[in-house]
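Below is one structure, written out as structure tokens, with a few remarks after it.
Omission of a single protein chain aside, the complex is shown with its protein chains in their original locations.
Should a chain be cited, it is by its letter among A, B and C, assigned in written order, with residues numbered from 1 in that chain.
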């Protein structure tokens, strides 16, 4: 059994790790920390766990964490940056669900996150963990940067097009939509039910923190610069991300579907839909799957790619477990075989 | 491996059976029938199953069903009544998620369901499958009547009070609230999003079909007549039932909590909350758990019991699997260990 | 034109006053105060007002308020208690949408609101403003206590039964359900979309602050003590209250409908539904109407009364304007003729 610890377990990615790891046959959660809730039963905060877990929130310096094989950081940015090193020195693998190690350039990171990146060395050793792009590197990672939710959906939508050089890289539009859980569990007037339900809006057009992450990874895939427009929107629902990506095909007559099939036919968690089908976020609710469909616009070179994930699973905690499975040489899908909750 | 068949798999209880049985280590679904969708892939109707199931809808007379060990009827009332006998004769166990065998008096059934009950003999052999009340009988059942969703929530709320003779049986009020999935997946103007979201209403006050079922079972528990008022309401959400039950304590000063603890401490799926806590339907969303809390009204003999279940799990498909586990001598919780989806 | 001021305009009752008064032909809003938002444009907080209002939040001591004919307090409890007197001395009428003057016994108020009531004299002069019960007193009020949302729905459900002495007063159960806007606009983890949507729960069973208000008013109507059980629940929607009230008829065979018709046929805002109909909260969304239906439980003396209101309109700001109209001798429905928003 792999011993796992969780730092910062009071948010939605924390409880989602607990839910998913409860189903994992090879992992035991030893400790979960929270400064603010230290000493409280975890099930008093997350009542879905009543009767299923006796965990008690401890402090981040809980000695039990040092006996773990892997520690997940489910913390706001800045926390994993300071805390990861000590675990890694002890030979404990670290998976950061936050943003501290996603941007490879420390200065770029500092600019987007309004905070100096203090761990340039750690940053260099970090592996960006989108398994479908980077599986081999993940296998040997000791410090894993778990991708953001939007970046996961957008990269999976574009990978076969970019690696096969099928599109004009200078004009990519990613119009993305997220459920409200992406905004976290903190008390926040802007995400009250009465402020977000029965409404729809864009946000962060002038600069969302997932923009540089997406751009960096697409450019790595492409081996050159990429012109990206990224607009996130808030959807009145709890879970789910829908990316609608618009690209210009270099050859209007090419059939892109086979490139997607080739890229993903061996991927357990990426599913190509039949022609004419539309992915719905509810199809992947609570599951680690990504569903993708492509649609060519008639009489034009415009292609629309639609991809959906559950932002808390494939967009966060599920992908973190998928990465953990790879890092520990286990079957990649262990603990993640659940079918989505529909309806 | 137990071979299972599903008759009538196009509704929400059908797809929920598929989702839950996918997690069951000892069951394989061999066939799923639908007259209207015969020949269509199941995942074309339920896109959560894409890549996870190759099942194809067949006709109800599909020969494969005759090779099953158990057949689930997830059909409108009247269908299982006609179809169950043939399977039972072949030694195949039948679990009816519908209402055909829940009311032990055929005349009473006929009155509430506007249809003559044609199988009085079968009806006599049927076992009402609320495991917490009736586990021993379930063990030997060949024809199992799976309880309704409201009846499950209300019975679990009242059982310790009735069996211990703590309340006035003549004045029980069950004010119940259900998510919209309880109304089924049929095209129906009344359950459109635009008709049901952002609204709340009662329905069926003058006579809901779960009323005689609840009354029958409470009276069986009590060994005498019961005065029951049952009012169901529709909640603008997909899943969940919340029963708020009002009773008069015979002794205003008695502490009822220990009776609940005694009744349920060995029950895997019934969880008593701490004093002062309120059960939320989301705590059991997607899981087979029932959470219960009791609250005494100060300066009165009124007691309020609140119980929550997921209507599609403990209120339907999960309980059906729990019953199946018991009928086949397996661990009662097999395949049902998942934690609720929160948020 | 009547000059109106609003103290504490940053919550949902504040913006609802602005919306409704915008339609009122005889009222002009002169000032709206907010300590925290002083100097900000009101439409920067409530974007529905962009282009429709040039109001700017001022401080509560804004001199313009002293030139008003009426001042609405849309503030947390304790604020109107301290501030109302100064306006009344100047001859300005005060309508308190909060709770400070609803409970006639200062000690009782202090116990429920965890704060000493400092204005016993003002309290004595205050008029409880449920027009359907108390219209004559409202006409002459200078300090008006606008009823709570639950109390409005419950009182209107019970009035004809109590005044006509048709029910057992010792056993009234009011099972009430409210949309989330009733919990206010403050940043609060408990009312995030991700915590409240797709869920349903009870709260405040052991003592909600509307309990003593309902009890006081019912007892005033009855002229004797009343045994009341009141359980509020939270519904995953923005607006609406549904009260389901259970009473025991003194005479099982009496037809109560005519008593309701008699009580409300001249009431502009209370509508009796036809037999067999169920009121839906959406039918009164955005409007000042209350819709009521009654349903007798067969073979018992139990009667169920269902009433619905929009908690922000008839349950708060709309009723406040209705009271204002009466206090100023205007047509009671002025500015409140809008039909509910459906869907």
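Just so it is clear, a residue touches a chain if its C-beta (ideal position, glycine included) is under 8 Å from a C-beta of that chain, and two chains touch if they have at least 3 such contacts.
Here the structure is a predicted model, which means the values were calculated and not measured.
Enquirer: Which one touches the absent chain: B:1, B:59, B:115 or B:192?
Expert: Residue touching the absent chain, from the options given: B:192.
Enquirer: Suppose we count only contacts with the excluded chain; which residues of subunit B make the list?
Expert: Its contact residues with the unshown chain are 12, 180-181, 185-189, 191-198, 236-238.
Enquirer: Write the list of subunit C residues that the hidden chain touches.
Expert: Contacting residues on subunit C, toward the hidden partner: 12, 15, 18-19, 22-23, 46-52, 181, 185, 198, 238-239, 271, 273, 277, 279-280, 282-287, 289, 291, 337-343.
Enquirer: Considering the entire assembly, which residues of subunit A contact the chain that has been omitted?
Expert: 171, 173, 175, 177, 179, 194-195, 197-203, 205-207, 227, 229, 231, 233, 235-240, 242, 244, 246, 276, 278-282, 285, 295, 297-298, 300, 302, 304, 306, 308, 343
FYI, only the chains that are shown with their structure count from here on.
Enquirer: Please name the chain that ends up farthest from subunit A once chain centres are defined by their CA atoms averaged.
Expert: Result for max centroid distance from subunit A is chain C.
Enquirer: Taking the mean of the C-alpha atoms as each chain's centre, how many Å separate subunit B from subunit C?
Expert: 39
Enquirer: Between subunit A and subunit B, what's the gap in Å when you average each chain's C-alpha atoms?
Expert: Distance between chain centres: 36 Å.
Enquirer: Please set out, as single numbers or ranges, the residues of subunit B touching at least two other chains.
Expert: Counting only residues that touch two or more other chains, subunit B contributes 198, 238-239, 279-280, 282, 285, 343.
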